[in-house]
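Note sheet for the following structure.
Only one protein chain is missing; all other protein chains are in place.
Should a chain be cited, it is by its letter among A, B and C, assigned in written order, with residues numbered from 1 in that chain.
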Amino acid sequence: MPEGFLEQVINGLMMGSVYMLVALGMVLIYGVMHVLNFAHGVLFTVGAYVCHLLLTRVTGSYALAVVLSMGVLAVLGIALEHAVFRPLRGNLRSQVIASLGLILAIENTVVWIWGPNALQMRIPATQSIVALGELHFNLHLLVVIGVTFAVVAMLFLFLKTTKLGTAIRATSQSAEAALVVGIPVESVHRFTFALSTALAALGGALLGPLFLVFPTMGDEPLVKGLAAIILGGMGSVPGAVIGALVIGVAEALSTLYFPTDYRDSVAFMVIVLVLIARPQGLFGVRMRGED
Amino acid sequence: MKLAAVAAVIAFLYALPAVASGQPYVLHIIALSCLYAIPAIGLNVMLGYTGLVSLGHMAFAGIGAYTAAVLMVDAKLSFWLALPIATITAGAAGFAVGSICLRFRTHYFMIVTLAFGLLLHQVMNNWDEVTRGAAGFPGIPRPAPLAIGDWSHSFGPLAGFYRLALTGLLAAFALQWAIVRSDFGKVLVAIRQDEKLAGFKGANTMLYKTTVFALGSAIAGFGGVLFVSFLRAASPDAFSLAESINMVLIVIIGGAGYLAGPLIGALVYIAVPEYLRAANELRLVLFGVLLVLITLFAPQGLAGLLQSGWKRVRR
Amino acid sequence: MIEVRGAAKRYGGVVALADCSMAIERPGIYGLIGPNGAGKTTLFDVITGATLPDAGRVRIEGRDVTGIAPHRLAALGVARSFQECRVFPQFTCLENLGFSLQMHRVGKTLRREQALRMLRLVNLESYADEPAASLSFGQRRLLEIVGTFIVQPRFLLLDEPASGVNPMLLETLTGFLRAMYQQRPGVFLIVEHNMQFIMELAQELIVMHQGAVLDRGAPEAIQASPRVIEAYLG
Partner (left out) sequence: MARRFPRFSLFKLVLAASLALFAGAAVAQQKLSIGIVTAMTGPLAAPGKFQLNGFRLAEEEINQAGGLAVGGRKYLVELKVYDTRGNAAEGASAMQRLASVDNVPVVLGEVLAGAAAAEAPIAQDNGLPFILTVSTAPNLTGQGNPFLFRVNAHNDHLTVALAEFVARQGWGPVAFIAWNNDTGRNGVNAMRKLLGANKIGYVGYFNVGDVDFSSHVTNIRTGRAQAVMLLMDEEPGSLAIKQIRDAGLKVHLIGTLAMGSDRFLKRLDAQKLDGMVQYNAFPPNVDLPRIKNFAQRYKAKFGEEAHGFAAQSYDGLMIAAAAMQKAGSVSNRKAIRDALASIRHEGVIGTIQFDKTGQAKPPVYVTQWCSDGRRRVLYPESMKADCGAG
């Protein structure tokens, strides 16, 4: 085992938990509505910008700004679901293409409003360094990971124990059956979209202070989130969690064995290989949307 | 009547350099639109007629472009030899990659094409010794003059290359037309509508899809060669994921599954922004919104809108 | 001619086929019946290569065809229709039939002629140039079935051809199927819930229950079979 192996695993788990938030949002939408929303990454970006705006202009409290930005994005999510994704329901190709259009429109609106240069979001409270043996970590990174795992736990509880959560799971199994047993499918869709975009906002708002806030900040999490949900099996929530962690770790470890300028491809080639061996992904029951 | 109109337009376009000799900018924009329309035709055969949404299409244009660049600059081959070799190389690469990607369907297919698009782009960006890396490949020549008997034509000057780009586009268009009219094209359209049914009717869908992937990639590669010869430089960014997505945008806005769709799409994509040069971020916002509106309200794209508008007028 | 040996298939926890064996030795119109979830459509899918069985083999004319690609089965003379009725919606009726013929290497000029003749048989000739999507469901069903016959298959599998077809069209359909069989006898295997329709048509009924063949015989005999009655009522 090469030197630094364990440390790379830790690095990978950390980035993996960041990818997780994006992956969870995408997998919820995919599971329930069977929509692959490529615009999820720009919603992540918008979340970060909204949080930055709220933090600097409206409230001085970071926590409040995070929660409010989730609210704003949830509203935006409902609007998008209503205006774009609902009319295109059942048409995979058009949904993907519309979401590509949304990327262009939203990302450039962000550039138009906030300019192309990166903004800094400094939260003094979480700036300190935590030492774990020889390794040092930024406190904010630990906050991100803590919040992510708390959110994942809450999401699981929500899906398993609440009525709405059960309705979401039922709808993702079969929309027709859900309709038959009296679940208001339309409302479930709307709620799922809101939940998903709020998660994207949370991701952006959490990551902003750790790195920077810039117009293309959502691209990388989108691509990695996409990779994660495919690896985990589209539509499987636990699969997305594991998939995100696996992608994060594989990426970090790949720097030990492969030239780093091929790092992105390494992650994707792993996915292609996994898919060839196991087309339903690691946790998927079966492929949906086949015919 | 229709044929005469088309012939007149083509004749006009060929005569344009003589008419508009003082307007090299117009020639440049039309030539560039042609060069975007060629890979768009390749994608239209895949996406519009067969229903294969590839998110890595421009990577194959890149394979053609860089193959030709290396052949012309390093191996000192003539453009006229490099063009077919590079086109075939792009097609072969499309066949190889396609036979992997096409094991997957719908979303999975899109993601796998995206993955290969990323990989190929990284190769162009990272393989410094061959592709000159991220800084781009300067010094790619324009084609040498062609002389057949008394007739000769040089492609170095803008007007000369403009005619070549136009001819290239017409060739690609003619190929598209032939494909769509043929029995082969019928199968493609059947696959787009119901792949499973096409299989039970006796079509070897995998073979057809792989062939069409290779064909689309070859057309893209052909366009890529002309593109870098026109710009006289290749840059990996011209073949990135973003460009592949823009290609999808061109085909959809123009009208997927319409013969003229890629032409209209490329013209709109190149010419309108040139016209709107001032408003930059805004024009990309507009394109994004336009794309969403078209998927929502006019899934047939501009070509479809024009056609139904024309029908209404005639009625 | 068609032989299924020990076919088994599970979807998640649901057993669709369990050690299902069946053989059809001579041409004829066979009805495949059974309660919902008995595995009829899965058996169709296994025979036509749409689904790879977890276990068991399928032979057609002695040749092992288990899990081979549908287009290769089509080349062996197998044609099928679908429960949900599948035609190419954007193709016209003529194009739909023409496509079937094209796949069996019929030349362009012959295609139109043959297709028109078939459309006339089911009274659809006035829709020849209409896209299939504009037809009523019953008409689409007729088109689908005509499309399977037009290539003169030796093995024809129809999945609930009568469902969603109104009584008037049903008569057309029955007459058409009979005429086709008389013209060119083959193995016609028909899944059907409409008992009256299938009793009238079939020479032999094959009853499936819980993923296996429960009983088979002449329609009258099956009607009287206590096992079958129990399966349907239980």
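In this text, a contact is a pair of C-beta atoms (placed from the backbone, for glycine too) under 8 Å apart; a residue touches a chain by one contact, two chains touch by 3 or more.
Every value quoted in this text rests on a predicted model; they were computed, and no experiment measured them.
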In the full complex, displayed partners of the excluded chain: A, B
Full-complex contact with the absent chain, from B:A238, B:I253 or B:L267: B:A238
Which residue of B:L16, B:L32 or B:L302 touches the chain not shown here: B:L32
Footprint left on subunit B by the chain that the document does not show: 23-25, 28-29, 32, 36, 122, 125-126, 128, 132-139, 157-158, 227, 230-238, 270, 273-274, 277, 280-281, 284
In subunit A, positions touching the absent partner: 2-4, 7-8, 11-12, 14-15, 18, 108, 111, 116-118, 120, 129, 131, 134-138, 207, 210-212, 214, 216-217, 219-220, 251-252, 255-256, 259-261, 263-264
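The definition used in the following text is that only the chains that are shown with their structure count from here on.
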Centroid comparison with subunit B (C-alpha atoms), farthest chain: C
Most contacted chain pair (by C-beta pair count): A-B
Euclidean distance of C-alpha centroids - subunit B vs subunit C, Å: 43
Rounded Å distance between subunit A and subunit B, as computed from the means of their C-alpha atoms: 33
Residues of subunit A touching at least two other chains: none
Subunit B-facing residues of subunit A, complex: 36, 84, 87-88, 92-94, 96-98, 100-109, 111-112, 226-227, 230, 234, 259, 261-262, 264-265, 268-269, 271-272, 275-276, 279, 287, 289-291
Touching residues (chain side subunit B, partner subunit C) in the complex: 183, 186-187, 189-190, 193-194, 196-206
Contact set on subunit C toward subunit B in their complex: 48, 50, 69-71, 73-75, 79-80, 82, 86-91, 95, 98-100, 102-104, 108, 147, 151
